[in-house]
Structures are given as C-alpha cells and as structure tokens.
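In this view, the complex is presented without one of its protein chains, the others remaining in place.
Going in written order, the chains are labelled A, B and C, and every chain counts its residues from 1.
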Amino acid sequence: MAELIWGLATSHVPSIGAAMDNGKTEDPYWKPLFDGYAPAREWMAKHTPDVAIIVYNDHANAIELNMTPMFAIGTADAYKVADEGWGSRNVPPVAGAPELSEHILVSLVDEGFDMTVCQELEVDHGLTVPLSVYCPDPGDAWPCAVVPILVNVIQYPQPTAARCLALGEALGRAIRSFPKDLKVAVFGTGGMSHQLAGARAGLINEKFDRMFLETIETDPAALAALSREDYIREAGSEGIELIMWLVMRGALGPGIRRVHETYHVPASNTAAALALFENLPGGAGQPSGASPR
Amino acid sequence: MAELIWGLATSHVPSIGAAMDNGKTEDPYWKPLFDGYAPAREWMAKHTPDVAIIVYNDHANAIELNMTPMFAIGTADAYKVADEGWGSRNVPPVAGAPELSEHILVSLVDEGFDMTVCQELEVDHGLTVPLSVYCPDPGDAWPCAVVPILVNVIQYPQPTAARCLALGEALGRAIRSFPKDLKVAVFGTGGMSHQLAGARAGLINEKFDRMFLETIETDPAALAALSREDYIREAGSEGIELIMWLVMRGALGPGIRRVHETYHVPASNTAAALALFENLPGGAGQPSGASPR
Amino acid sequence: MPSSTPEVPGTYVFDVAQSNRGYALNRLCGSLKDAANRERFSADEAAYCDAYGLSPEQREAILQRDWTRMLDLGGSIFYVFKLAVLDKKSMQDLGGIFTGMTTEEFVKALNAGGRSFG
Partner (left out) sequence: MPSSTPEVPGTYVFDVAQSNRGYALNRLCGSLKDAANRERFSADEAAYCDAYGLSPEQREAILQRDWTRMLDLGGSIFYVFKLAVLDKKSMQDLGGIFTGMTTEEFVKALNAGGRSFG
C-alpha cells in the first residue's frame, strides 16, 4: 500500500522561484529565506517521495473566470509549465501520476467531495515554486511525479477552512488505500499573511502567522473553525491561501513530528514560511473532529 | 421569502426540441408524447414561476474534457444558446437570475458542496429542451429567468445518487432562505432509460423506468441508495442521467402532490417521460434521511 | 477502497483512463461544433487530424469512419456524434452500426419498445 511519508507547508510566492531561476539566492535580500530552507531540504533529500500531491491555487493562468472550480484534481500524464505573462519558468515539465490521480479522485467523489477533473492543465507558480522549494536543482526532470489539487481561494465563496481540513482527511484515506508500494508526500502551499491590493496592501501579521504555524501542528481543528472573514481580516485578502495548508494537515495522521520550520518577512509583498512534518508510523487515524463542512 | 412551487422531471432528448422547432408535434411519431405533456403544460401555465432552476448536464458543448466539473452553477446575467454542431436552436436566449444564483452558490458552498462557478455559459439541449417542454411557445423571451445547475453524468466517477439527493435538499434550503418574494420551480432533467453506444445500444427498460417514476415520489432515499453500476446496468450508460431527478426531488419538501405524469417510448433512442409535482405548503422539512455521500 | 469503474457487458463506461486515452480524438470531434472547423476538416481531413495529435489508430478510425473503433479507442459518444452529424448520420444510424443492424431494423426495435436485456 502507498505510504504518506511527510507533509510540507510552504509559501509559493513567484519571486521565490524567480530568485532561484536568476541565481539570486545568495543576495542579501534572499539569503535569509533560503538559509532557512536548508535543513528541511537536507532532510527531504534523504526522504524522497515517488509522488508529490501539491495542493495549490491557480492565479489567472489555467483557470479563467468563466469556470472556477472549487476543488479540482489533475489526472493527466504530464502538465506543462504555464507562461503567466512573463515567459514560462525555465524548469522541467511536470510528470503526472494518472493512476494515483484516478484512485484519489474516485475515493474523494465516493466520499462526497465534488471534484472537478482536469484532464489537461498548465501549472503556474503556485505549483512549480513549491517543487523548487523541495528540489532546487532538478536538472532535466523533477525527482517525483505530481498529482495537482487545486483550491479556489480567489473568488468568494471559497471553501470553508473546515471543508479543506475534511478534504485533507479524505485525501489521507485515499492515499493509504492505494494498492501500490509508493511513497507519497503532500504539499500545502500559499500564504502566509499578505494582501496585494487595496488600502491595506502590504499587510503582514506576524502574530497571526506565528499562531498559525504552531497550531497547524497541534490543533488544526481550531484553524478549521476560523471563518473566511477571519482569514481575510487577519492574514489579508490573499492570506486566505492558508486554508490550503489545512488540506495537507488533514491528510497527515494525528502523529506527526515537526522536522523544521522557518519564517521570513518579506518575500516581495508576502510573509514567507516553510513547515515540514514527518508523518509518524501508525498515525492512520484522524487528526481532528472537524465536521465535513 | 422565495417559495418553491413545483418540481418538474423531464427528459431532455434533443429530438423533442427538434420536433417542436420543426412543427412535427402532430406527426404520428411525436403526437403521443406531446399529447402526454398537455395536462402538465396547462397546469404549469397557471402556476408560473419567476425563476426556474434547471438541473441538467452539458453534452460536449460548454464543457470540454480538459475540465469537467462535478457540480456547477451558472451565475451570469444571461446564457447564450449553444450551437451543438448543427446550428443553434431557434429559441430565445436565456435570462439569468444572478442574485438568486449567488445566494444558492454561497448556501451550497457553506454547506460543503464544492460547486464550480460558471460566470459565462452556453446552454445546450439539456437545458433548452426542458424549457420548451414547460413553455412550447415562448415568443421573443422565455417566461422566467433561469439558474442552471450542471451535473457530471458523462464521466465516471459521477456524483453518487445519494450525493445528488443531498445536493437537492441543500438546494431546497437555499431557495427557501432567499429573502425576496419569488416563485421558483426546479427542473430535474434527463433520462429515462437509454444507451447510445455499444452492443446494448437501443436499450429501454420500461420496468425500471416505471419503478423510478413511482419511487421518485414515494421513496427517493431508495433511489439514492442505488449505485452508479445499478443505474448503468438497469437504465443504460446514458440512463444514469436520472440521478439529476434526485436533485429536483431533494429540493421539494416531503409533502408533494403528483399533478401529472406521462411515459412514452421512443423519443429517438430514448424512453421519454415527464412527472410534475406540486410542492405542498408546509413541506419545508426533508424528504429523506439520506446521508450526504 | 473506492468504487471501481462499473463493468456492464455491451456498455462503454467513460472513465478517467478512457478520457485520457481518447483525449485527442474527443478534442478533434468536439472542435467540429464550430462551423469554421467543420469546413477546415472537410477541406483536408488528414491534415486536420495531424494538428490534433491523434494516435495512428485513432487517425485511421476517424478517416475510415470506423465508429465502433473510435469508441474502443477512448471516444465518448457525445464527441464522436459531432463527426457523425457532419456526415449527416443520425444517432439511429450509429445505433444500427453499433449493433450490427440496418438503421431501419434499429428504428423498428426502438418503435417496438426498445431492446431489452437481462
């Protein structure tokens, strides 16, 4: 059976990818952030998954406003890297894991999650930057296949935080029931606090972010109980991306160990963080008593 | 508050629309079907809704296989009639009800239904034929605005029948909580038994259809308990469209009255039926104990 | 364990694996809902096929109008039907082809109450 070995929470700020693509990671502006990644990267390099499930949101690239899925899953053999309007990132194309995608899709739909199915999908910085955070030098190919899971965080009504945690719990069950010996990692991406537009542009709320970083490990149900308005007020209109960390957290069992974390302000307009959790053996139960709403 | 006045179950076979568009409703082939509609049409003409919520599926027209929503809702001001490859039907464009759409959308998402949002949508025979069944001579404009709700019935995994009934129950709650005095009707479309391809093409299962026509009134939870395989085996690969009737049924309260029904074989390759239910006052409870899966 | 794709003899169940397999073929057929594409297709079918990245088998099935094979290669009936319409074929014509009958025989079976199984 497949095994869920770790979960990574990470910001997916485009400029983090650009800093890597343009060799700026040793610049004074960027060095503290990338130094903070180092211990996690070393640990992950010793614990390599066959497939990464990457929970992210598209940013006006693959999804247009005519049709906005709430939750979507990619089921393709391969995913092209999107040109977001300033040229595609010079990173490898993303290999899919269509069998695992189909298994997860059917499991989730059987459990009452109304997944949109993407048979073709161009992936933007929301997915490729987390891959780069995991693997800074992929060469010609990423070291793992990918199952993309997309969440609507841009258009109200977003899914509730509780629904995201419930999706993660169902995702964990789906992974654990896949009948092949695969090692799987789950990425929850986005955040932390930031707001791009309006009079509050430039908002950073370190107090909320630190609370979230702690509580995502110890009491995800408490974070699932926060409303959309709580997230937007405290973490900013784009900080609501943090609900995607709850999908990752839900997939992990109750027994997890924090391997490493780092928090840095700013990455362009954003508070950037990384938190890496090892999924401990025997942790196949549920992390919370959240209702499926 | 808005009031749900009736629910209509009806096939949406394209040739039913074509027969009307081409003045063939008195031909011997079509006359029995349209005669069967007459009493329902008379009753509906005396009980006119302001808005029709039409639950249907797209047939390779507005939705392509790159992105297949499980459940979607239209939120636009207006919907163009699709050219399905043989010219658009010569019927009026469809006016939207964006405020009611948004209210229903938010209600459903708050309750944990993962709706895809369609801000632009061309509607095909799945939606326009039921409108013609309701209103054969619209003139320049349909007599009601429309909220389209789309269900994936084409690609496995379809939502389970139980999930469709649960969606309908949540839809009923959403309609009843809309704070304007509107009369609303709900259409569940598609079916009855038919299979277009494969060695079983031409399948009709009148026994199953008659059971379904009866049980949709008396015990929808029993129909919600049937598996996708049950539907496909008994009603054919396209007969699984019948799960959309359960959305309509779920929206109605427990107290309903059958106004009229008709069943006719064939409409081209399909068993065609209509069943009209008045929603009785005070029927604001739930029609079933179905779980939300 | 999740459910698995329903298996019903004599019936295509279009699942994700089929959708992946038939993706190029269905995209091509779906494109024929636009009049301009229908013209371009009719003007040079082979060239049109080349632009859609079909497998050699899919290409052959389309060019030869082998309807059953299109479905065997991942076609969805709703997409494939748009090509049939271009050829002025009805769903009854296809029904006859799928079942080894003439169109007349197929229509007669429907008018007699449809084909029953099991």
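Simple rule for what comes next: a contact is a pair of C-beta atoms (placed from the backbone, for glycine too) under 8 Å apart; a residue touches a chain by one contact, two chains touch by 3 or more.
In this text, all values refer to a predicted model and were calculated from it rather than measured experimentally.
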Which shown chains does the chain we cannot see touch?
A, B
Residue among B:Glu3, B:Glu102, B:Glu206 or B:Glu229 touching the omitted chain
B:Glu102
Contact partner of the left-out chain, one of B:Val13, B:Met44, B:Ala62 or B:Ala76:
B:Ala76
Where the complex has a chain not shown, which of B:Ala72, B:Ala174, B:Ala201 or B:Ala224 is the residue touching it?
B:Ala174
Contact partner of the left-out chain, one of A:Leu167, A:Leu203, A:Ala224 or A:Leu252:
A:Leu203
Residues on chain A that touch the omitted chain in the whole complex?
59-61, 64-65, 82-86, 154-157, 193, 195-206, 227-229, 232-233, 236-238, 265-266, 268-269, 271
In the full complex, which residues of chain B touch the absent chain?
75-77, 98, 101-103, 105-107, 110, 117, 119-120, 174, 177
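Following the convention adopted for this analysis, only the chains that are shown with their structure count from here on.
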Using CA atom means as chain centres, which chain is nearest the centre of all the protein shown?
B
Cα-centroid distance, chain B relative to chain C, in whole angstrom
25
Averaging only over C-alpha atoms, locate the centres of chain A and chain C and give their separation in whole Å.
39
With chain centres taken as the means of their Cα atoms, state the distance from chain A to chain B in Å.
37
I need the residues of chain B touching at least two other chains; which ones are they?
65, 155-157
Listed in rising order, chain C residues that touch 2 or more other chains are 3, 15-16, 19, 23
